[in-house]
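With one protein chain removed, the remaining protein chains of the complex are shown where they sit.
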Amino acid sequence: MPRNAVVARSLGAFALIAIFAQTVPAVAGEVDHQDFTRVERGRYLATASDCISCHTVPGSGRPFAGGRPIETPFGNIVAPNITPDLETGIGAWTDDEFDTAVRKGIGPRSGRLYPAMPYTAYTKMSRDDVLAIRAYLSTVQPVSNRVVANTLPFPFNIRTAMLVWNALYFKQGEYAFDPQKPREWNRGAFLVDGPAHCGACHTPKSMLGGDKVAQYLQGSYLQGWSAPDITNDANRGLGNWTIEDIATYLKTGHNRTTAATGPMAEAVDLSFSKLTDDDARAIATYLKSLPGRQDTPPPLAKDTPVMVAGNAIYRDQCAACHGLDGKGIARLFPSIADSSMVRSDDPTTVIRIVLRGARSVATKAEPTAPGMPSYAWQLTDEQIAAVLTYMRNAWGGAAPEVKPAEVTRLKSSLALRPD
Amino acid sequence: MARILPKKDVVIIGLGWTGAIMAHELTDEGLDVIAIERGPWRDAPTDFPPSQMQDELRYRVRHELFLRPDQLTFTFRNKMDQTALPIRSWGAFMPPNGVGGGGVHWNAEMWRFLPSDFVLKTHLTQRYGKAFLPEDMTIQDWGITYDELEPYYDRFEYLCGTSGTAGNLRGEIKEGGNPFEGPRSRDYPTKAQAQPFSQTLFGKAARDLGYKPFPQPSGNLSTAYTNPLGLRMGPCTYCGFCEWFGCSNYSKASPQTTILPVLVRKSNFTARDNSEVVKINTDRSGKRATGVTFIDTSGNEWEQPADLVILSAFSVFNAQLMLHSGIGQPYDPVSGKGTIGRNFTHQTISSVNGFFDSKKYNFNPFIASGSIGMCIDEFNGDNFDHGPHGFVGGGYVGQVQTGARPIESTLTPPGTPKWGTAWKNAVRDNYLSTVKPGTGVHGSFYAYRDIYLDLDPLYKDRLGRPLMRMTIDMKENEVKQNRFLTDKFAEVIQAMGANQIAKSYRTAPYDMTTYQTTHVNGGVIMGEDPTTSAVNRYLQSWDVPNLFVLGASAFPQNAGYNPTLTVGALAFWTADAIRNKYLKSPGSLVNA
Partner (left out) sequence: MEALADRIIPPDPQTPGGKDSGSAVFVDRQLAGAYGAQEGLYLRPPFLAGTKNQGHQSEAGPREEYQKGLAALDRACQAKYAGKHFADLSDGEKDDVLHGLESGAFKLDGTDGKAFFEQAIKDVQMGFFADPIYGGNRDMVAWKMIGYPGARYNYLDWVNRHNEKFPLPPVSMTGRAEWTPASTGGK
């Protein structure tokens, strides 16, 4: 449906909002919420924060209208409607209420929010940042969509329990500029720890779902995927990527060695591809400054039965696209040899990709979106484990053996997941 | 009663090569475009992944990617006094079906036609005199010259990343390329593919015999490539499962690898698959197309109105739809009047197999791409003096062996029993040392008065519409041409060092049961004269100016080359004419 038709139909509701907004008295000294530059800034920050991802049911054509279930280890939480609809969205909230929700994790009616809403990251933004986001959100299509603020199963349905959790894991406070580091580094740190909330996926979590700070950005499991280590570790992280590689990956979803798929594909599509080149570089600069684990184990010997079998499977099958030397084709087929993701401690993503196949993201700069087929029909769990073990150890990198039982386990847990 | 859909600027019938090219061009122009495709959507990782594609039985023998005759077929007879019978199971050619069309499972052999091919009638008459041509031969000039088409050849080659060695670069003959080709404005986008052993040996033997062999221009790429749309392709890995098969690793040029991912993301493009267009609708005057009627898989009829109709359904389906829609006058071979169905042609194919000493030669013939092959063009078109030979036309010959899939490639030397121990031993001894070019002799097929298409009086399709009838035979001219070419080819195969060669000639009558390429052409031919052509030089219907008919249906006769590069170039040429001339001033672009 062409956009202009949608807009035309809703002019009635929009006019209502405009009138209502005008009746809210302007406060002396505060910036006009409808100011163009403010809305633009808010839009950019909302994009960097990727609000649209959680707060939109994919394919619904109703951005920010909520209703999307967000999977957590404790159950699903349904994201609320943050369009400016007065009754079912946030149209009637005050600025303070909005700021408190986003940066402190307390909603005006629902009480304490679960950290599925990454207020633990958004706290790094300033009040001004957040109000700019609000200004932008006030201009999007209001949608009437009543989302029941749901509950997790007992005991997590007791939201006041969040008090305890926050005490353990929530460090409230804006980003503090480090004068010892260059501007670009600071910008990157702000983005990574603030709006882009990379740690939400890439930092491992404790049993209570809080960040394991000591393993900051060293990779984590979520929603049937493993998000890789994004520190500068050479074996498992971004150590072999240049700043350019990282920035290109964020902006286009592809670089000379790999492609984004799964949840990261969505993040690239909705958020990172829309950042400025400078911001992409800033993120890259910051990530490259994090030393990470730096404890590469020795690679497995090539002549063990598992490695020999894995080599045979690789040569016969995977080499079709990933090449006889494991290096793939730049911007088409990922380089296994250079893939730190393949060497993640948690092999969930690589097992999943072999079982299910994968479609890489299409962006304007890289429209091809090459796909990988599923091999579940062809390879046994033992064979999948062997070829992954081989790929993790054959070309200079190293990682522990993947066990057949891990494949079996993932297969059954994936059975309930849509693609 | 058909339900009527909202109007579009353009409706495109068929989403193969020409449909995709036109959709890409016209959406770039800002038009609202819908493409309607009879067959299913096709996509490499889903439909042709590695390890599932290397299935000769499924895709070559049972031809799973192709149209089912039950959905649509034709009837066939050799001569006008025979009763045509249905092609119940494909043989001589195999029509594609599905998004990407033949572009999914072709060999990606990418040849330009010769400059003389486009002005064939004039050229041959001038050189040999009118009496030299058979009396019933109805060849014509195309209405367009090679020089006019050259920039569009270039565009299609660069869209695909074609791998080749230039033979004629802006008039300068280059070593290693085809010295007979028309001048090209720039080099190929990627270098020629490396040739395996038997192909290299053929090249050497040809050179020793005084010919100028060159690598076949290939849409299976030699290196990774990013095309002008930003789409990325990889290098061909010589799997040997090319024609009949989809490419698993994005290395064969197809609409999927070169256009579709960009096209489908455009907000002004829609594609409907599994929808069969059954009629092009015209208004009361019959001079204006108003859109198309199509049926869905439930049998419901829909009408898609549009201002501009592009018929790009594959050559023979183009002709059929014109006949079913009553557009243009059907061709009558007796009176010679009419244009739809006129000048139907195919390709004149034969080969020579070579059996070599297995102790000395191991060709690893399973290592191949679809357009591998060292070829020679000395005997194509009018590249040689036909005076002493008594025929016109010709073709390239070459060691075009695109694989050695075992069901079809376990040949035995002539005289070997077809079964039993002797057969088994001969297969064992010969598989690795046999040279088996598939279309080793790839000759032209010129047009004749009584080789044509019309509607069958007896047989109907599942919708109750008459099948299209093909009246086609091998004429003496083509038989002579083929004999000459096959003998020349055999000399080179022999010179490679074969112990034994087995020649097979293409003879009359035309046989609808043995495969001879799917290069069926004509039926809606282009030309300068509306009494002898169906579309003008911009492939615009003379009768219905808002209808353009793309594809090899436009060829007045077939040259000695694979048709697709010319088909694609013409699509770009027509797209240009629509964008720069027609849209500014709709109406006939040529005043006859």
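Letters are used for the chains, namely A and B, taken in the order the chains are written, and counting of residues starts over at 1 for each.
As a convention for this text, a contact is a pair of C-beta atoms (placed from the backbone, for glycine too) under 8 Å apart; a residue touches a chain by one contact, two chains touch by 3 or more.
Note that the coordinates shown come from a computational prediction; the quantities given were computed from them, not determined experimentally.
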Touching the absent chain when the full complex is considered, from B:Phe294, B:Phe366 or B:Phe445: B:Phe366
Among B:Ser285, B:Ser298, B:Ser335 or B:Thr421, the residue in touch with the chain that has been omitted: B:Thr421
Interface with the unshown chain - residue positions in subunit A: 305-306, 308-309, 312-313, 315-317, 319-320, 323-324, 378-380, 382-383, 386
Sites on subunit B contacted by the missing partner chain, in the whole complex: 50-52, 54-57, 61-62, 68-71, 73, 76-78, 82-83, 85-89, 91, 194-197, 200, 235, 237-240, 248-249, 361-364, 366-367, 404, 406-407, 410, 418-421, 423-424, 427-428, 431-432, 458-460, 509-513
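Following the convention adopted for this analysis, only the chains that are shown with their structure count from here on.
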Centroid distance [mean C-alpha coordinates] between subunit B and subunit A, Å: 47
Subunit B-facing residues of subunit A, complex: 2, 317, 320-321, 329-333, 357, 359, 362, 365-375, 378
Subunit A-touching residues of subunit B, taken from the complex the two chains share: 43-46, 49-52, 224, 226, 229-235, 237, 239, 248-250, 261-262, 265, 267
